[in-house]
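Left out: one protein chain. Kept in place: all the others.
Chain nomenclature is as follows: A and B, assigned in order of appearance, with residue numbering initiated at 1 for each chain independently.
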Amino acid sequence: MSQRFVNWFKFASPASFYPLAGKAWPWFAALAAAFCAAGLWLSFFVAPTDFQQGEGYRIIFIHVPASWMSMFIYCVMAFWAAIGITFNTRLSGMMSSALAPTGALFAFISLWTGALWGKPMWGAWWVWDARLTSELILFFLYVGYIALTAAIDDPRRADKAGAIVALVGVVNVPIIYFSVKWWNTLHQGASVSLTKAPSMATTMLWGMLIMALAFWMYSIAVALYRVRAIILERERHTTWVAELPEMQQ
Amino acid sequence: MSAFIAIVRRDLLLAARRKSEVFTALFFFMIVVSLFPLGIGPETALLRRIAPGVLWVAALLAAMLSLNRLFAADHQDGTLEQMALSPTPLALLVSGKVLAHWLTAGLPLVLLAPVLGLQFDLSARALGVLMLSLLLGTPLLSLIGAIGAALTLGLRGGGVLLSLLVLPLYIPALIFGAGAVEADMAGLGAGGHLSLLGALLALGVFFAPWAATAALRIALE
Partner (left out) sequence: MLRVHGLACDRGDRRLFSDVDFSVATGEWLQIEGANGAGKTSLLRILAGLAPAAGGQIEWDNQPVSKVRDEFHARLLYLGHAATIKDDLSALENLQTAAAVAGSPLEESVALLALRRIGLKGREDLPSRVLSQGQKRRVALARLLCSQARLWILDEPFVALDVAAVDLLCGILDEHLARGGMLLFTSHQAVHLAGTGSSLRLGK
């Protein structure tokens, strides 16, 4: 047990995580491409046309997994933040800041596709639906995190401050979600919801799940790639970075 | 505890000797609220409908005006270091500062709000609920704001950054606060909203000073 414990912490050092991430990210990228191809094929050619919403509904194959990922990535960031605060590991902060742009990207994609879906369905680009509103606020939280960490010059301080933002944010996300939902019911907002599309066919569900997997793999690949860049930038004065083969040229 | 009282007393004294800061925020509140009828039109029914939201948003912005000075002066003149070295836990001293901030930036808004509510033709009952919701909500604004102020301490562009961080977190307070008044005006009763606001306040009192303290320690390093 203790042996395993030690091993985990070995990879918490940037010097040993860097080559590991370097080996891992192409695999995740390849998986992402494969799942994406399968998912898109399922959603565009296999899934039946919805009798109520026509072809336009197919955007949920992007929209729903993107929303899931944007929320999930925020939780992962908060997880790394908690690890970073408890164990004071350098890598956790780097992971958080590597994940943030991807999370923000998914939140943005979710908003954008939501608007594209909303125009034909609701007749308006934007409807103050509870989910869309929460997603917008989540996007603001991502932007706040990125802006704060970018404004602090000292990377260690930026990591710690970012960790607090992520933790405060993750405590607030459910509160915000329920308050927005409450607000929405009080004001009799839009009642059509994207995921509650009537009679979801099994193929549709499969399409969404496979697309979600593709987004997962993409997120992991991009985060690993980005964390490698962050490690190089922060550790550029150390000997192990100077000894890397890619630094020799 | 004497250190807590000393901090509250000192911040109140400082505010009393610099009244202009308190009054600036109050006038800001008044002006923002008065701009809405000018932008929308004087139709009484419409104004009555938007009043809770307008008053709450304006109060939220006014309470935020003084936030970036919450810790800045103490940080600059070294008082914050002395607070961190105090045998009294820093979180308690931070709570003292938040309390003083609420007394000078939040409470005046609560007291002024009913007067501004009259401009929107709110009933006496709605004004009462508005005051009550602000009474529960403005301390929450100070508490959450303290986290943002601590995180952006000493950063360039800290003021804008502070609003970027804090405003999304203010949304639940806004929804329940303005919702309470609307629910009451619609005859639904404000109890649910107010008790949720109270629950959030309890959570905030418990966690916010702790988070703000953690952020201050980072800024001090």
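What we mean here is this: a contact is a pair of C-beta atoms (placed from the backbone, for glycine too) under 8 Å apart; a residue touches a chain by one contact, two chains touch by 3 or more.
Just so we're clear, the structure is a prediction, and the values are computed from it rather than from any experiment.
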item	value
Residue of B:R18, B:R125 or B:R156 touching the missing chain in the full complex	B:R18
Sole residue of B:E43, B:E81 or B:D121 that reaches the chain not shown, by the stated touch rule	B:E81
Contact set of chain B toward the excluded chain (per top definition)	2-3, 5-7, 9-10, 13-14, 17-18, 73, 76-79, 81-88, 93, 220-221
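What we mean here is this: only the chains that are shown with their structure count from here on.
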item	value
In the complex with chain A, residue positions of chain B that touch it	147, 151-152, 155-158, 161, 164-165, 167-169, 171-172, 175-176, 179, 182-183, 196, 200, 207, 211, 214-215, 218-219, 221
Chain B contact footprint on chain A (complex, rising order)	85, 137, 140-141, 143-144, 147-148, 151-152, 157, 160-161, 164-165, 167-169, 171-172, 175-176, 179-180, 182-183, 186
